[in-house]
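These notes are about the structure you will find just below.
With one protein chain held back, the other chains of the complex are shown just where they sit.
Note that the chains are named A, B and C in the order they appear, and that numbering of residues resets to 1 at the start of each chain.
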Amino acid sequence: MTAIILDQIAGKLPLWVEDSRKCSSEGRVASYIPELSKAPTEALGIHLLDGSGRSASAGDCGLSFTMQSISKVFTLILALIENGEEAVFHKVGMEPTGDNFNSMLKLELVRPGIPFNPLINAGAIAISSLIGGRNAEEKSARTLQFFRSLAGNDSLECDEDVRRSESETANLNRSMAYLLKDNGVLEGDVEEVLAVYFHHCSISVTCADLARMALVLAFDGVDPIKGERLIPRRYVQIAKTFMTTCGMYNASGEFAIQVGLPAKSGVSGGILTLVPGQYGIGVVGPALNAKGNSIAGVQLLETMSRELDLSMF
Amino acid sequence: MTAIILDQIAGKLPLWVEDSRKCSSEGRVASYIPELSKAPTEALGIHLLDGSGRSASAGDCGLSFTMQSISKVFTLILALIENGEEAVFHKVGMEPTGDNFNSMLKLELVRPGIPFNPLINAGAIAISSLIGGRNAEEKSARTLQFFRSLAGNDSLECDEDVRRSESETANLNRSMAYLLKDNGVLEGDVEEVLAVYFHHCSISVTCADLARMALVLAFDGVDPIKGERLIPRRYVQIAKTFMTTCGMYNASGEFAIQVGLPAKSGVSGGILTLVPGQYGIGVVGPALNAKGNSIAGVQLLETMSRELDLSMF
Amino acid sequence: MTAIILDQIAGKLPLWVEDSRKCSSEGRVASYIPELSKAPTEALGIHLLDGSGRSASAGDCGLSFTMQSISKVFTLILALIENGEEAVFHKVGMEPTGDNFNSMLKLELVRPGIPFNPLINAGAIAISSLIGGRNAEEKSARTLQFFRSLAGNDSLECDEDVRRSESETANLNRSMAYLLKDNGVLEGDVEEVLAVYFHHCSISVTCADLARMALVLAFDGVDPIKGERLIPRRYVQIAKTFMTTCGMYNASGEFAIQVGLPAKSGVSGGILTLVPGQYGIGVVGPALNAKGNSIAGVQLLETMSRELDLSMF
Partner (left out) sequence: MTAIILDQIAGKLPLWVEDSRKCSSEGRVASYIPELSKAPTEALGIHLLDGSGRSASAGDCGLSFTMQSISKVFTLILALIENGEEAVFHKVGMEPTGDNFNSMLKLELVRPGIPFNPLINAGAIAISSLIGGRNAEEKSARTLQFFRSLAGNDSLECDEDVRRSESETANLNRSMAYLLKDNGVLEGDVEEVLAVYFHHCSISVTCADLARMALVLAFDGVDPIKGERLIPRRYVQIAKTFMTTCGMYNASGEFAIQVGLPAKSGVSGGILTLVPGQYGIGVVGPALNAKGNSIAGVQLLETMSRELDLSMF
């Protein structure tokens, strides 16, 4: 029966994609990282994958893009695996902030000055400092290896041009990292932590990769295609909860109301989302709305959720 | 089979209640509304109700208490029924704030100056201004009638002592209401809106009443006992989403991680929560933690969620 | 010799006024109090008065306008006379804020939640609550009497239309007053305090009145024309210091750099300033800049200070 439903979805996807693509013109490709500004404004693609390995896709699915903030879900999981809940939540909180993803207000205003959650920039930098390894190279290699295993794709690589571009222009992230250091949140060398952070943000994927990674979350940590547990269930639960409350920056509340699925977006225009127990989904649409989410991607997911009644709530 | 599970839960509830009750001594009964400070610090009670009308309860279930912020879930629903989504979301946003429930920071800092969501005080006051009726009395009567129908209890009443106490000491809510008025959010007379707000916050209930109201949400707007639809499904979906992202003040994120159920708390120590498709749950424990939630009530729900694997995520 | 200098100034004033008047078109008359919006945009007038009673004036000196925030200097002095320094500085601080004059941020963010200084709105409301009298009428009468004595003008009156307009639209001031009440800063009834506040803000004056009031400050509390001490010197010192650090809203720092004289502005476009030991000065120009100060008035005072080398620094 699932196969039938997937076929039905597959039939409608192209129409929904073309419909949603139109609003791309109201969005803007991220320009604060120069390399990102080269992405095609009008692109929109989606890839769905179910537990038996069947897939449906539409639009610009061939597009490669960097994970950016989407990577934060998986570094959080890796940090949980390596350090446990207690150590992780000593460094980051569990609350949505209502502020921009790169805001530093609460780091100054609210004691203790730990980031409110692991999916805003400050929190993700704190998480990057928890990845094991003797130096930035080792930590980055370990992260990449983990991402490859989740994506079932050994050829995932960091996009060096983006990584360099990001590192060179990351004055705001540097500012945040030094503030975290001053607040006693970051262990180790600030530049080394940032190197790890820029690396995992710059890992290049396609919608199919995101869908596969999301599928593991949809099946509570088991890759249903290989039948292999990759993540303890509790850590998937934590990750999906954060994706629901904080995954779409300070538009997470609206996304929860209008789509109702755990999701994480990146400023490259990617969105990873999932239907629990059913699908992993990868979307890309580089034109962003004012909150930093793919404008056409969000529109597409709203349509799908409404038409297919996908909300968890 | 559900009957068996309910029996099993019923068997364990007293133990969990007694265990959780211990932490009451670390909390404090709300004192900013003088009448609330009379509540018994050590009290803790819980009532579960399933779709066939079977229930389980333990602890101080006889305790009456005012709904306080719990009422905000239902005034939101009533406002949606009376005005539709567009009108409601013209007055309030959909985002968690990370700030205290009575903070005014974002009303000054973020344009447009509408409350971030309908469950913080500012948002709930804005929602109160949307309830229909020619004057405060009519609006209050209509609200009470709606609450009675959801609770299946025609004897629900406003606690006049609490209402008066609240109105007399509500300088901060008054401040907020006038700021909303200045921001163009409130229609009509500020004192009339506040009268409606204080009234619904002061409606007196027991855990059983909360459980019944929650049951309607758990069954997507249908009272499963009477087999009667009381709320359109979409509005229940909206309410449950807000309960998940913003229902426990600025501890909502942590509650989502540790409990993983839609819930709403009040400073009287009440918590309304639900297991989708299964149970409505009412809890009361007047001693509050620093964020304003029942300290023992949260502890009890964490235990239950972990032991019974109740998280939605 | 002073007579000669005054003659020289008198000769140049008309030119400076006409020159400064031009920038009125870049400003906007205050509209948040409807009655104020009726003021003539292009008007600009100035009146200087020296210690021997000689005066010079130019431009639209016949214009009557309400004192608005300028009154705050004199209610501060009256509160000091009636209550002493200790009681006054128990209710308000001594620091400039950098925020808008009607901001409430620091009242929420900084403990204890007293207004940072007596010249921002929140601080002036706190000061109004310190004026003696059995009710709002008596307090207002006492304030008016004090202002009349300083202006040497027994016909000063409150402009009832402005007062009413102000009271009816003062949602933000009401919000602030209730927040002060909640913070424990305001004694007595909030509406009574506001009535006193709106009354003194609405006292109607001309540039000549302001110049005479300023002259008393310029001569350390003595009216040099009558030879009569009206204010203890220490309280004049306090007032002049606040005028220097906080008198021009959050453009006080720039005014101190560019003009360098103690001054206080109002949203009616009035500015009261003084040259210590020499002149009292009243200016009016209803078109305001973005910070709420008379755009042409500030320009005129900058020109005069530069040309006549008037800065205290």
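Simple rule for what comes next: a residue touches a chain if its C-beta (ideal position, glycine included) is under 8 Å from a C-beta of that chain, and two chains touch if they have at least 3 such contacts.
Here the structure is a predicted model, which means the values were calculated and not measured.
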Quick one: which shown chains sit in contact with the chain that's not drawn? A, C
For the chain not shown, which residue from C:Ile81, C:Leu144, C:Ile225 or C:Ala251 touches it across the whole complex? C:Ala251
Considering the whole complex, which of C:Thr41, C:Ser64, C:Thr169 or C:Ser311 touches the chain not shown? C:Ser311
Touching the left-out chain: which of A:Glu85, A:Glu138, A:Asp182 or A:Asp309? A:Asp182
Of C:Gly45, C:Gly59, C:Pro262 or C:Gly297, the one touching the omitted chain in the full complex: C:Pro262
Using the definition of touch stated at the top, determine which of C:Glu42, C:Glu95, C:Asp189 or C:Glu307 touches the missing chain. C:Glu95
What residue numbers in chain A mark contact with the hidden partner chain? 103-105, 108-109, 171-172, 174-179, 181-182, 190
What residue numbers in chain C mark contact with the hidden partner chain? 93-99, 106, 116-117, 237-238, 240-242, 244-246, 250-254, 256-257, 260, 262, 311-313
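Please note the rule applied: only the chains that are shown with their structure count from here on.
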What pattern do the touching chains form: line, ring, star, complete or other? line
Between copies chain B and chain C, what's the superposition rotation on C-alpha atoms, in steps of 5 degrees? 180
Compare the two sides of the chain A and chain B interface and say whether they are made mostly of the same residue numbers, over half shared, or of different ones. same
Which chain A residues touch at least two other chains? none
